[in-house]
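Here it is, the structure, as structure tokens.
Only a single protein chain was left out; the remaining protein chains are all shown in position.
Here the chain labels run A and B in written order, and each chain numbers its own residues starting at 1.
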Amino acid sequence: MINFIQFTLTRAFLAIVTLLIVCFIVFSLMELVPGTCAERYLAFKNTQGSQITYEEIVAEKKKLGLDKPFLYRYGKWVSDIVVRQDFGDSCILRISINELLSGRFVLSLTIAITALIFSYLIAIPVGIISASTKYVSLDQTLKFISYLGIALPNFLVALCIMLFMTVYFGDTMTGLFSQEYENVPWSMARVRDFLSRAWLPIFVLGWNATAFALQTVRALMLDENDKLYVMAARARGISGMSLLWRYPAKHSLGPVINSIGFDLNRIFSALPIVALILILTEAGALLIEALARSNDQQLAGAIIFLLTATIVFVNFVTDIILAIMDPRIRKGVMGGN
Amino acid sequence: MEISSKKKEAYYTATQMQLVRTRFFGNKSAMIAGSILLFMIVCSLFSGFLSPYDPTIAGRDKDYENGAPQIPIFWDENGFSPRPFLHTLTKYRGADTNFRWVYKTDTEKRRYVYFFVKGWEYKFFNYSINLPGKALDFKIPGIAFETHLFGVDEGGIHIFGTDKAGKDLFSRTLSAIYISLAVGTLGVFISFVLSLIIGGISGYYGGWIDSLLQMFTDAIRTVPPIPLFMCLAAFAPLEWSSELRFFFISCLLGLISWPTLARRVRTHLLSERSQEYILAAQLCGASSTHIIARHLLPSFTSYIIVDLVISFPYMLLSETALSFIGLGLREPVNSLGVLLQNATKADVLLNYQWYFIPVFFLVVLILTFVYVGDGLRDAADPHKTK
Partner (left out) sequence: MSHLLEINNLDVKFDTDEGRITAIENVSLTLDQGKVLGIVGESGSGKSVTAKSIMQLNPGNTIYNENAEIIIDDENVIKFTSKNDLKKIRGGKVSMIFQEPMASFAPAIKIGHQMVEQLMLHKTMGKGEAKNISIDMLNRVGIADAEKRFNQYAFELSGGMRQRAMIAMALSTMPKLLLADEPTTALDVTIQAQVINLMKDIIKEFNMGVIFITHDLGVIAQVADDVAVMYLGSVVERGPVNDILKNPKHPYTRGLLNALPDINNLDAPLKPIPGNIPSPLDRPTGCVFRTRCPDPTHECKEGSIEMGLIEVSPGHWVDQCCVNCG
């Protein structure tokens, strides 16, 4: 038991170090943007028609603490996040980023995780079938479909579906909520409305993720099928479904769990563009806004940080799960008896 | 089935490369994909020759904007003609078309398609590099040609139709394929070099250097690539020339994907390093460089090649995604992503469906890369029994 706690703590420590490195990278990126938050804000105000002077820029900088050195600001940013869970204010919009993001990020997370779960629900059985079937044509067809899933960019699938919907149903299917439920507090009705519209982004994101997961499962199964213990099990008379599930499938599970973090990473990666096309009001679309339109680095940095932190956390959890599940690791970690 | 002794002899004395090649050639789907891919690459390299029009704004056809594809025909009501031809189109707008511009076909006037015609000038090996600082700018003049595969003497021939400004989509698609491939190649190359260096050092020396580098690599890998990409791309000032932007995007592509590749290099190296043949070489007195060059590198050259080919589609997809939202390449440099930018508006979807033709090419390009990469991986894997 002591070993297990030690193991968990080591993993946690590694996760935190990774997060710190990521923080540093993200913050440096934020700093690389030409022009500071102050200038940006005032330039924005300038486009709204008000005149700005040089003194105002300096004053603004002082107000935001932008005249302090890099490391100091970095430290402040990190400590703000850790201690107060406060990401500061958006450069342009001047509202607390927390307020801006909290609801939206939850939505992004929901969509991403649902897509992930869906993709595994489909990919695992289909991958196992694909690897074990005697019918070469079935295997080849499934292989082709999964390659297609990888090759077709997410945003294109989203586009095509939107086109289809527009032409045949006259409904543009954009947005996560219909008009009436846009800004009201959560209720059962709102959840239902959300679900009726969220299936589209979930499908689009899941499509790609399914293809990848299918390939992985199939390759793992093919590998395991060649191993001696599978033949030994056949030699004992075990056949059919139970042979598949209890032997090669069970042993392929480990690497699949390992890849959960990476699969989520891919989904997060594709989320912003899909969100943009489907006009979803969640964090991904906000990110593109922040980067492409308004150059709001505080906001962009915060979103990227949140996404990455989620993945680091997921990796940490899957590491622990794997350790519990795989007897080889478990016994090694907890000490054989 | 009798096997000739010459074949057997060849089998036993084949080098690794020859074995890989033979196995690859025996893989039907990989061969088909490979030939399609090769065909597309060659076409894109000769895009100047094959395009009847200049893909940039200079080659636009003002008389045929948003025009539907025109396919040359051999036969119409007036009879058969061995030389393909097109009907003439005239622009027309009137009350009966709701004042939208439409094109009326005049089936009487034929315009014949000629081959090897003279057209706009295009150059091979024409580069003008504008690096920051005037002293480093240089131009390579290149060789100019004017001949094109086909063209018509009057009117236009737009096999894939035209876009809003009248630019020929066929020419644009060809040059877009070329640009996308070029960006991808450069990105793969940069990523390859970086990952070799970092993964190589990490894998070969092991120990704390390895742990440190791995931590760094893993941290980068954890950040979702496209958002990171977008962030970096957003920092490119708008004033940069399109060539510089091209290099910048390629560099970004390379920078984002080296972690995955580096990890693979490191894994290969770590597992090979502890193999007995390395120990044997060390005991024979071989120097580090000799071991690396003659033993380690050849052992995973095939894996690295496979990894490179497989990472190519992701480069293509990333670049397309970036350009699609406007953060990647921009006009006049057009890639497949840039072409797709225009394909998202509703009236395009409803009325000008030919804007989607580049999508088909993108998908085919990626699919062929994936199949070829897979075929290479199967061919290079010494443990495969089939």
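Just so it is clear, contacts are C-beta pairs under 8 Å (C-beta built on N, C-alpha and C of every residue); 3 or more make two chains touch, one makes a residue touch a chain.
This structure is a prediction, so every number in the text was calculated from the model and none was measured.
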Which of A:A12, A:M231 or A:I324 sits in contact with the chain that's absent?
-> A:M231
From the listed residues A:F27, A:Y247 or A:F268, report the one that touches the chain absent from this view.
-> A:Y247
Touch list for chain A against the chain that is not drawn = 134, 227-229, 231-240, 246-247, 250-251, 326-328, 331, 336
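In the analysis below, only the chains that are shown with their structure count from here on.
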Roughly how many whole angstrom separate the Cα centroids of chain A and chain B?
-> 27
Seen from chain A, its contact residues with chain B in the complex are 14, 17-18, 21-22, 25-26, 29, 32-34, 140, 147-148, 150-153, 155-156, 159, 162-163, 166-167, 226, 261, 265-266, 268-270, 272-273, 276-277, 287-288, 291-292, 295, 300, 303-304, 307-308, 311-312, 315
Residues on chain B engaged by chain A in the complex (per definition of touch) = 29, 215-216, 218-228, 230-232, 234-235, 237, 313, 317, 320-321, 324-327, 340, 343-344, 346, 349-350, 359, 362-363, 366-367, 370-371, 385
